[in-house]
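Here's the structure we're looking at; comments come further down.
Excerpt of the complex: some chains, original placement.
The letters A and B name the chains in turn, as written, and every chain counts its residues from 1.
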């Protein structure tokens, strides 16, 4: 399973904070991103940062492993 | 004793944070703090509350990295970072950064650097609650 997390404005648009996707061998970050982007186009317009297992990445070719946690995040506005 | 890096719903006390900072070393000659507060007015709109959402585990990890980097970069004796989440009323405290160094300039510079970096790097989002409705804040570049 791949665990998907949404927060703040993105979570509000998706209307859910967390979902799970079936893992399959050879799965890359771009596969997950484009799958979700197609379903949640509105929400993904807000996405500026992606973190895999709590570390930011811009590498859409990144290979995923079963159990990975991916967050699609809007620009931060804390502080 | 509360830890030096925290995300919490409750308000915090500067006196408690400073006591914890000073307890670590009597070499501290200067302590700088920055406290961010919820303003009652933002870009022309009245704001009654601010609500915060965080990616807790990543935010904590990033704040701990910021702490380590600041201690190294500015030769700090210690530093503490506390950020509230949940709902914060107008005029209330949101975030505290406290830095202790042998001399004043590194303490003040580290404090400025830390709050700037925190805003860039820590996954927390704020929504302003106004009489006209709620709106997530989009940071300026």
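In this section, a residue touches a chain if its C-beta (ideal position, glycine included) is under 8 Å from a C-beta of that chain, and two chains touch if they have at least 3 such contacts.
The shown structure was predicted, so the numbers you read here are calculated from the model rather than taken from an experiment.
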Per-label copy numbers for the whole complex, where each distinct chain appears once: A x2, B x2
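We take it that only the chains that are shown with their structure count from here on.
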Length of the line joining the C-alpha centres of chain A and chain B, rounded to whole Å: 26
Interfacial residue positions of chain A with respect to chain B in the complex: 5, 7-9, 11-12, 49, 51, 54-55, 71, 73-79
List of chain B residues in touch with chain A within their complex: 36, 52-55, 57-59, 61, 83, 94-95, 115, 118-127, 136-139
